[in-house]
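Every protein chain except one is present and positioned as in the full complex.
Presenting chain A:
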Amino acid sequence: MHIIEVDSVSKKYELSANKGAVSLKNGIKNLLTKEEKEIFWAVNDVSFALNRGDKLGIVGSNGAGKSTLLKILSKITKPTSGEIHVRGKVASLLEVGTGFHPELTGRENIFLNGAILGMSKHEIKSQFDEIVDFAGEQISRFLDTPVKRYSSGMYVRLGFAISAHLNPEILIVDEVLAVGDADFQKKSLGKMREVAANDKTILFVSHNLTAVANLCNKTLHLEKGRVKQFGETGEVLSNYMAALQTNRLEQSYATFESAPGSQQIRLKRATLIPELLDGQTYLDIRNKININIEFWNTEPNQQLNVSLHLFASTGECIFNVGTPPGNFGVGLVQANLEIPGHFLNDGTYHISFMVVKDKSIVLYNFEEVFNFEIADFREDTTWYGKWPGYVRPVFPFPIRQLSDSI
C-alpha cells in the first residue's frame, strides 16, 4: 500500500498580459474580448508513488516545477488535472517560521506557528521546553521579547526548532536547510537524519545535492514540469549531475558579420573547459578551469586588455581579473585564463568579460558568456550541510599538540 500516490498531476497557469491579480475593469474586458492567453504548464503529467518510510529528494533546475509540485502535494493549490492520494497526516515546511508575527513574543509565536503547522495546543505545550532547548540558549533568554527584535539567525533558529518537533507521518520540506549559519545547518541536518532514521516519509526539495544524496533513498528529477527520472537516488543523481554539468562550454562565430561586439572588436570564440580527473564525468570543486577568449580587432595599433568578471548566482561579483595591456594590430587576439582547482566553492556561476582600450575605455562588454555549475566534493566527512562562502581555498592550516600538560 503506497502512502503517497501521485497520478498524472498537472498544473496549468495562464499567462496573460496582466499576470496574477488584475483590476476589475481589465477583468471585465477580458471576459468580453476573450483575449488569447499564453498557457504555461508548471507541472506536467507527473506520476510517482512512495512507500511508508521513503525519503524522496526532488531535484531540478530553477523553474522545473519543484515548488509548484510541493504546493500541490501540501494542498496549498489544486492541480489542474490528475489525482493525489495521501494516507496520513502531512506537515509541510515551505519556509521557516511561517506566520511568525513580528509584534508577538517568541513564546507566543511558538504557539502560533505550531498551530499553523498543525500541532495541537496540547502537543505544543508538552514539547515547549524541548523546542526552546533546541533553538538554543540565546532564544531562551529572549523568549518574552517580540520577535521583531530578534536577529535573522535567531528567527530562523526558532522557526526551525518548532518545525523540527512536528510529528507528522509525512513531512514535506522545501530548502529550509539553506538558511542559518553553518553551525545551525549542521544541527538541522542532524535532526533531519534523526527523523529520516525512523519510518517517517519525507519529501525534500533541495539544491544541496550532497544532502539529497545522504538523506534520500529515492529521487525525482523534474525538468520543465515533467518527470525526467524517478528512482534510486544514486542513479538519478549521477544522471542529473551529468546532464547539468557542461564539461565544455563554447561560443564561436564563423564570420565577423555574425559575431557579437562593436564596430572595432567582435568575439570569434570563447571556451570554458575544466580539467577533469580520470573517471570524473562532471566539474566539481577540485577541478582547474581553462578559459580561452579569441576576438577580432579591426583597428591598427591599439592598446587593449581583457577584463573578466565572475559572478555568483546571487549576482555578486566574486572576482575581477584583467590581462596586462598590450599593443595589437588588426587581426585575431587571444587571452587565456586559468582558474585553479580548490578555489571556487560549489554553486552556480556566470562569467562576463569586456575588452578595454587604453586601460579605461570599455569597447564592448560580453555579458553572461558562460553559465556553469560547480559540484560539491567531500571525502571523509560526516557533515553534509552547504559549505559556506564563495571561495573554498585549501590553505596550509596545520594543527599540532604543543605540550602534554595544562
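We adopt the following convention: contacts are C-beta pairs under 8 Å (C-beta built on N, C-alpha and C of every residue); 3 or more make two chains touch, one makes a residue touch a chain; residues count from 1.
In the analysis below, contacts and distances are computed from a predicted model.
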Next on the checklist: Since a chain is absent, check the UniProt entry for it and pick the matching name: "Transport permease protein", "Putative transmembrane protein YxlG", "Circadian input-output histidine kinase CikA" or "NADH-quinone oxidoreductase subunit H".
Outcome noted: "Transport permease protein"
Checklist outcome for this item: Out of A:4, A:69 or A:112, only one touches the absent chain, namely A:112
Item to check | Residue in contact with the excluded chain [from A:104, A:195 or A:276] | outcome: A:104
Item to check | Listed residues A:49, A:76, A:321 or A:361, member touching the removed chain | outcome: A:76
Checklist outcome for this item: Had the left-out chain been drawn, it would touch chain A at residues 13, 20-25, 27, 71, 74-78, 92, 94-95, 98-99, 101, 103-104, 108, 111-112, 115-118, 120-121
